[in-house]
Every structure is written in C-alpha cells, then in structure tokens.
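One protein chain is absent from this view; the other protein chains keep their places.
Lettered A and B in written order, each chain numbered from 1.
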Amino acid sequence: MADVSRVPLNIAGRLVVWVSMIGALIPLLFMVLTSIKPSGDAQTIPPKWVFRPTLEHYAAVFGGETSSSQAFLPLLVHSALVAAASTALSILVGVPAAYALARVRFTGRKFLSTWILSTIMFPPIVAAIPVFVLAGQLQLIDTYPILIIPYTAFNLPMVVWLLRSVIAQIPADIEEAARVDGCSRIGVIARMTLPLAVPGIVAAAVLSMILCWNEFLFALTLTRADVKTAPVGVNEFTGMFGTQWGNLTAASTAIVAPILVMTFLLRRRLISGLTMGAVK
Amino acid sequence: MRRRDFLKLAAATSGAAVFGGVLAPRTAQAASKPQMLNLLYATAEADSEAVKLVLPDFASKFGIKLNLETYPYAALQQKVFAELAASSPHYDIMIIDTPWMPALTRKLEPLTSYLKDPKYNDVTDPNLTDFIPAAFYDSAVYQTAKSFMHFPGSPTEVDAAQIAKQGFEIFGLPIQSNVLTLAYRKDLFDNPQEQQAFQSRYGKQLKVPETWDDFVPMAEFFTRPDKRLYGTTLMPGTGDWATDDFKTLLACWGGDGHLVSDDFRFSFDSPAGIEALTFYADLIQKRKVTPPGVTSFSWDDVSATFNSGLTAMAMNYHDMKLNPDVKGEVAYAMVPKKVSYGPHFGTWILSINKFAKNKEWAYRAITWLTSSDTQVKMLQKQLHPTRVSVYRQAVSDPALQKDFANFYEVLGKSLGVGVGRARLSNYSDVSKAIAVAVNNAATGSQTPQAALDAAASQIKGMIKQAGYPIANG
Partner (left out) sequence: MAKAAITRPTPTAEWAPSPQEAKKSIRSDMALGWSLVAPALVILLLMTIAPALYLLQASFFNFTLLNPDLKRFVGLDNYVQVFTDPTIRNGFFVTLLFVAVSVTIELLLGLGLACALAPRSLGNNLASTVLLLPFAVTPVVSALIWRELLNPNYGWVDYYLQRAGLIHRPIEWLSSAPTAWVAMVSLDVWQWTPFVALILMAGLQGLPQESKEAAAVDGATVWQTFWHVTLPQLRPFIAIAVLLRVVEAFKTFGTVQILTGGGPGRSTELINLTLYRVGLQDFQIGAAAAVGIVFLILLSFIVSQLLQVLGRNTELLH
C-alpha cells in the first residue's frame, strides 16, 4: 500500500532525472558540435545538425593560427604547470597541517581549525587588489609564483578540511600499536597513517587540480603572456571583430576535456572526501 | 711615499674613477645603439598585423630588433597602467589609447624637445603637418599638469610652435585612427526592385542616408523580420560602445560630443542630449528597426550581425566583411548628421616610456613607424592611417578599392569631423554611468530624461571625487 503511493513519485523522479540529464548535456553538446562544424555552419538558423565535421578549428587552435594574440597550446601548458605546482604545494603543506589538527593535542588547535576553514570564504577579488599592487611593485606580475601561491591559499581550506577528516577516520590504535612496537613518531606517520590516507589525499589533489585549472580572476589580473592560463585565453576568442565560434569551442573542449575525464574517473573519491566532514 | 699620502692618492684615484665611470656610460650610451627595443602593442584593435609586416624593414633600416608584444584591449590597458605605475623601464615604446592619456601625462616622455632637435630627426622627418589635425590634437596633445584641457580652437594643421606656445606638449605620434562609420549593403540599396518599392512607398529615392531624418524610413523599409532582415544595428549594451554611440548622436544634434567640457559642464543632460537619446531609444523601441537582442550588443555583435546578413546597415569602427554565404556587397558612408556631423573617434598613439633607457632610439622608431612611407606599406594589412598623404594614396589605390570599396575615403573624411572624449582621469567610470543610462533608455526601463538625469547626479559625484572642480549650474 505504501508502494502504490510511490508510483507517481517514482515517475516524477524519473522525469526529473531525465530532464536534468538532458539539461546537463545540451551545453556540452553544443560546445563539441560547434567545434567540429565548418565555420559557415556555426551560427545558422535553423541550427544545422547535419554537416561535414572538420578538425580545422582544432588544428588552428593548436597550431597557433588564430587571430588571438597567442597560440593556445602554451596556455594549456601554463595551466597544467600552475595547477600541478599549486596542488603539490597544497598537499605538501596541507597533510602535516591536517595531521596536526586531527591527531596532535595542542593549545589553540580548535581555534586554528576553525580559522583555517573560515578562510574559504575570503573572496579572491578582495585579495586580488593588494596582490596586484604589490606584485606590480615587486615585478612579480606574469610569473609562476604569483599564481601558485594564491591558488594554494584558496584551496588549502578545502584540502585541509578533507584531509583532516580522512586522517581522523583512521583509527589511532594502529598508530598506538606501532608506537608500542618501538616505531618513531615520524615513522608511524610515514609508514602507517599516510598510506591509509592516500585515497583521501588523491581526492584532495584532484579537487585542487580542478579548482586551479578553472580559475579565472587571478589569472586574468596577474598574467600577461608568459604565464597566461587557458581560461583567460579562451575568453580572447571574442573581441572587437566578432567571435570565432569554431576556435572558441575547440579551445573550450580542449580545456574541459581533461577535467571531465579526471572527474569521471575519480567521482566517488571526490564526493566521499567532501562529505566525510559531515560525519562525526 | 708615506702611507697617508698613498691612501689619499688611492682615494682620489678611485673617486675619480667612480666619478668618471658615472659620467662615461651616459655619454657612451647616448651614442651607443641598443640591440633591441621593446614595443607594447594592442592586437587587432590597432592592427598589429600591419606592424608585424614592417618589422623586418625596421631591423634592416636601424639594425635594431623591434620586439613586438601584443595584448588584447583590457589586458593591454592593465599592463600599460601597471608598468607605468611601477615606473618600469622594460617597454621603450607603448601604444596608448586616447582615453588613457589624461591619467598618464606624467609617465610618458613629451616629444617637444626631440621634435626640435635635428640630431634625432636624422632618419625620418616627422612631418607633423601631414597628420590629420583633428585626430592629432585629440589624441597626442595635452597639458602635463592640467591634463583635462583640450587644445583650444580647431586648428586646421598641426603646428608644433603653437602647441608649445599654448603650454601644451606632444606625447606621442598617432598610428591607428578609429572613427564611427556607416556600412551598408550596396547590393540592397542599388537593387532596382528595392528602389522602385521604396520610391512608391515613400516618394523619395533610395540612397545611402545623409541625415538622420533620411535614415529612419530607410531603416524601416529594410526591416523585414519574417525574412530575417532588419534596418540597422546599434550598440546600446552596457559598455563604452554605448557611450560612444550616444555621444555621436549628441554631437549630431548640436550638443558637445565630449559629454563633459573642459570647464566641467555637462552636455549630455541638455535638451539636445535628451532629444538624441530619445531618437536612439525610439529606433529600438518604437520603430523596431533593430534585430532582437540589440540592447546587449557591443562591437563584436555588430560585426557578427551585419556580416551574417541580418541587417542592411551597421555602424562600426572598421571595415566589414560579409560571410561567404551572404551574397552581397558592402559600401561605406559617413554616419548621418542632423545639425552637424559628430562621429566618435579615438586614435592610438605611440608614446615613449618616461622611464625607458633608450629614449632617443625609441623616438627614432616611432617617427619611422608613423612615417608616410611606412604607413603606406602598412595599408596592405588594412591600417587606418593617420596622415593626409597616406589617405590620398589609399583612396586612389585600385587594389584597395576592390577589397574595401570606399572605406578609406569615408574613414578619412570622418576623421576630419570626428569628436573625441572628455579628458578625465576617471573617464571609464563616467563612461560607464552614461552607458548605463543609454542602456536603460534603450531597453525602455527608464525614460531618456530620467536616465540622463540619474547619470548626471552620479557623474557629479565622480568629478568631485577625482578632485576636479564642480561647474556652476
């Protein structure tokens, strides 16, 4: 009897799911389709669904033959370098911090924990202005560190939060037992705790990579040509002389593809990492 | 000798060496040529392709490598301002857009002394009188301290002596000029059926409009939504382009197209301004001669729309190229007038960084780059020239006529009557306020009068904040 009343709800549920899936996919479909349409077919009414696919836009974008100020491929490289470096730094710095907050009893721990997590609400634009002024004075504009350090700072609260719950979930008994057996504290951490925390560390790293890769404001403000990242570059396909839709969508697909793949492969880890904080 | 004397001699010698060393490089530097000059430039907005074209010529002429770095507009503006604020010597030459100049007069090297000294004009004769005077005075001539002042009067020729006499300086040499021009579908206007239909409907001849009164029926005539054709595009999106559209019309209606005069009087909320904005808004709201979505249009939308054949006319700052599937022909005309012409214009100039190390060579570079011969060569990449002689050549060049119809002729004529901007250090703020007003009037969310009055009260505050005096009334 309870089951009968479920049927309309189930139908509604299925409908919501299907509509959401279609809604989720349409913009991506548009992006990919337009990137393989010949230029003349990109903006037509009615929209063309039958056309001769071409890879000319990808060739143009990767070959540097667009009318943008710069070739696109180096921008992807810049993005990758910045994301990798910032993620490495976040993990390097975040793991010890998370360990301390989860395991080590010390005065001020609770306060630190709260404060570190609260920094997530600091709007980047507010930090961008002083950083811009200072970076200008120190000739740091358009250098790698000027992106890497802020990105690390933006992602640390998330990373620390995630890693803290991961480490806290590892039973202390394991460490206790190893200590009793005579292991040094560092040894315990390195050989017992960290390996068990690897799944969580991976989740944190993936999250950090995604956030760095997609970042726009700081990259827009603090880079010119040497370190310009892909999101800034893709925005330049629109300008005074119209929008090159083929090139824009090809570049967009190139930006989005790696993240889509990463997200797909690691979705479970990501979600479990983010929600661990909710469980006491 | 004794120790003390030895020390004294050593001190004197080293002092002399240091002293000489300090002097020596300077004199040596003045004579020595740098290996490289750094040029900070825009992209398509200032036709960087044209500059790239002449880089080899520069290298062979001067034996110096000209290092061209291009940035799109917003990034370029930030870069220019950031570099100059940090007094960085990295870029010898920078391209400066007109609205940026008032804030930068203390950071750029005035050219007056260089222009007078034959030593620096050995390679190229700057030939100032060949520059289009209206564009030159609007973009390159400023008072260092009171940078909000325009050079008085409308001189018919560039006169360096007069400039100095009035207490102004020349801060750069113009390289690419932009002015609002009207592009139209010649094939539609020349089509006999269209001409007949127009004649029978309006009793007038169908030809490219000269006045705004002529413009309206023609725009209405070509507005056929079911055939996906509209009369014209406009640019009322919230951005500088809306301000520029409006100030053009304001000047056409007899108002001061600078929006704010040198004594800080507002012209935009005058009766002329309200009339002009009402006309503009009516085109969109009442007469509906514009395509859907026009109220968010900016430069790129105008290009996209006209080039895809959606409108019969368009107003923009460069030549238009129809998409391959649109079988048509483009020709150009001056933006219509009402009481007078008043197309918005702005010119890019090449300036010397005040903190650069190779200023004399930078000066030689910019005189060469803006010289008549170089500009003629750069026409191959559709440079918008800044010299009268180059326009004469462009207009009589059959190859250019074939590709661009009468674009250069119209460009040259329009530059002669162009109207520039107010020279406020916070111009972008003021421009935004006007753009918002224009956009609100265009969407119908405010009446033109209310929109302009709101802008006026805001701009009054901005002027005050920037430290300028408030005008009475």
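We take it that a residue touches a chain if its C-beta (ideal position, glycine included) is under 8 Å from a C-beta of that chain, and two chains touch if they have at least 3 such contacts.
In this text the structure is predicted, and so the values were computed from the model without any measurement.
Undergrad: Identify the residue among A:A100, A:L140, A:L194 or A:A225 that touches the chain left out of the display.
TA: For the chain that is not drawn, the touching residue is A:A100.
Undergrad: Among B:L84, B:L369 or B:L452, choose the residue that contacts the chain missing from this document, as touch is defined above.
TA: B:L84
Undergrad: Spell out the interface residues on subunit A facing the chain that's missing from view.
TA: 2, 5-6, 9, 13-14, 16-17, 20-21, 23-28, 30-31, 43-47, 89, 92-94, 96-97, 99-110, 112-114, 116-134, 136, 149-150, 152-154, 156-157, 160, 168-173, 175-176, 180, 210, 213-214, 216-217, 220-221, 230-232, 234-235, 238, 243, 245, 248-249, 252, 255-256, 259-260, 262-264, 267, 271-272, 274-275, 277-280
Undergrad: With the missing chain put back, which residues of subunit B would touch it? List them for me.
TA: Touching the chain left out of view, subunit B contributes residues 74, 77-78, 81-82, 84-85, 103-104, 106-107, 237-239, 291-296, 305, 308, 310, 425-426, 428-429, 432, 436, 439-440, 443, 445, 458, 461, 465, 467.
Operating definition for what follows: only the chains that are shown with their structure count from here on.
Undergrad: Which whole number of Å gives the spacing of the CA centres of subunit A and subunit B?
TA: About 40 Å, centre to centre.
Undergrad: Using the touch rule from the top, collect the residues of subunit B that touch subunit A in their complex.
TA: Subunit B residues touching subunit A: 43-45, 48, 69-73, 75, 78-79, 82, 85-86, 88, 228, 299-300, 303-304, 307-308, 317-318, 323-325.
Undergrad: Flag every residue of subunit A that touches subunit B in the complex, lowest number first.
TA: Residues 40, 43, 45, 67-69, 132, 136-137, 139, 141, 220-221, 224-225, 236, 238-243 of subunit A touch subunit B in their complex.
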